[in-house]
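Structure record follows, encoded as structure tokens.
With one protein chain removed, the remaining protein chains of the complex are shown where they sit.
Lettered A, B and C in written order, each chain numbered from 1.
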């Protein structure tokens, strides 16, 4: 059993009619529904409640993270109100071994930027068709992914994406308007794996597409920790005589 | 002074009217003319002469390679007639420190495949407009390269490009037909740097474009060896007592 | 069930008393015995028979490779007599998805050099104690590997190891004589994973050590293909209109 926690800021769904129409009870619930299975069990946390009141520490606790294999993060308008202590807690658990998936505008979350060590900026514009190319078909996250996937409507995210070079680049996206983007990227951060996946603007029904669901499900399986420690620190150390 | 040797198979220019119209005295001569300068001196070698007779060892000798800082390679229809000894000689000099630039269809040359360790296949189709995106503007090879460069006509080269992941990915190309390609890639092979650059189908005037010339010139400067050895071999070795 | 084929040149065991004493029926049989299990089934092939006569194509066929998940390679004195066609066949299957483990002096095999694209030289000397450090404990190949493993006697292999930078560096070895070596390295070559592991001089009982067996067993599991194709080639390609 893989234990997933989905974080969603839950802002647009509560104030924007267009988003509410697509994700009536929140992006987190849509993701939960397609992941929940015999193999994966999903909990959700949000930064805001349905009245747009901040939830203390976004509902994230040490106990929750200790019991989480893979954290999925969706955020956009609420990045700056995520408390630094929450970011520190999540960061620590990722380095210790927890997996983390950052979706779409989560590229600009405090947590993703902290993991990358850079500012993670990009070019953007609303409303283009996107074609996502599979450039590493042998990777487990690309299981059952065809040569390319077309998204009827997606926000354009374009290069230069100011990330460190990914350890593995799995997909490159392009658009009807001919920009390009490194759309599916993997990094190792000590014991934890970090996956960035670009699709998922809040106003488009991207997370209902079977091809997108397949990739996120594959990623959950791939990021599940096989090794996790309870502490990482400098150690006064003696090895035996060789 | 940087000493460049340009290899061109010189087949299409001698048998195809369309190519002859674009490169009347060969792609190698066009490249030579734009590179020759106070800083760079260019020699050329070809696999075939103007009567389409094979030139012994493509005119490549140990002495030439020892006196070459950067080798530029253009080939397509003649890959298999390049003698294995020529490939071995060039490979050895690259590992020892010589730089090497592979243009367009040289992805399928014996020498490039030998350096990569893979088969270097890709998808292709004639005649699309291409947009080349600069994704690493700080790299010396990207000096004075804008966000993107448009090529009015180019052969489509699409992913999956079965290369080892490049050490540095500098440009991603896309096309009017919406394929994508890793179009400018760098690898280190022991002491030598290897650069693959996708533009340059023989029937289009790509090597007359100032933006393309700038990138090839930058690459020549970047690949010039600063360290080169005369032999690489296993060594029976003793270090001093620590 | 994981299907492993172990290749051993089988020379030293047939002509050197010291080696025969350690591996009486060949390194391949020792490896077979510790790998064979409910999960792994092992076949062996050799370059020479017990009378030191060359075996045609080392007993390697297309059918065998098609039915092999992971190829393990041990060679030293017989590299040059491995037929080029055997190298081509194995290379092709690795790019298509088969895993490959190269042990010790196999760094200088034709097949490993072909996969790397470099000459793979190193410094060497007989008979030192070695300490192998685990620098990536979260990697599946490092499962149950402690901080370090001591080998009572091993051939010294020292840097510069003229390989392309590994995609992942898992272990660094050092010696009583204070050289260092990248001792456990991983590369992706199209669909296949390639693992180099330095221990295993023919005259020392390295492949009887439980810690070394654990690493090779882990590698077999990790290199098992999850994606494999029957051909890799350039393709005249049309994608749909976006």
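By definition in this document, a contact is a pair of C-beta atoms (placed from the backbone, for glycine too) under 8 Å apart; a residue touches a chain by one contact, two chains touch by 3 or more.
Note that the coordinates shown come from a computational prediction; the quantities given were computed from them, not determined experimentally.
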Visible chains in contact with the missing one: A, B, C
Identified contact with the non-displayed chain, of C:64, C:77 or C:172: C:172
Selected residue (touches chain absent from view) among C:109, C:134 or C:191: C:134
Interface with the undisplayed chain - residues on chain A: 92, 95, 108, 114-119, 121-125, 156, 158, 162, 164-165, 167, 177-179, 187-190, 232-239, 242
Hidden partner chain, residues of chain C it touches: 131, 133-137, 158-161, 165, 168-169, 172-174, 176, 178-180, 182
Missing-partner contacts on chain B, residue numbers: 97, 129, 131, 137-140, 142-143, 147-148, 150, 167, 176, 188, 190-192, 225-227, 239-240, 242
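The criterion applied here is as follows: only the chains that are shown with their structure count from here on.
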Copy pair chain B, chain C: interface residue numbering same or different (half cut): same
Whole-Å separation of chain centres (CA-atom averages), chain A against chain C: 36
Cα-centroid distance, chain A relative to chain B, in whole angstrom: 38
Centroid distance [mean C-alpha coordinates] between chain C and chain B, Å: 32
For chain A, residues that touch 2 or more chains besides their own: 131, 137, 176
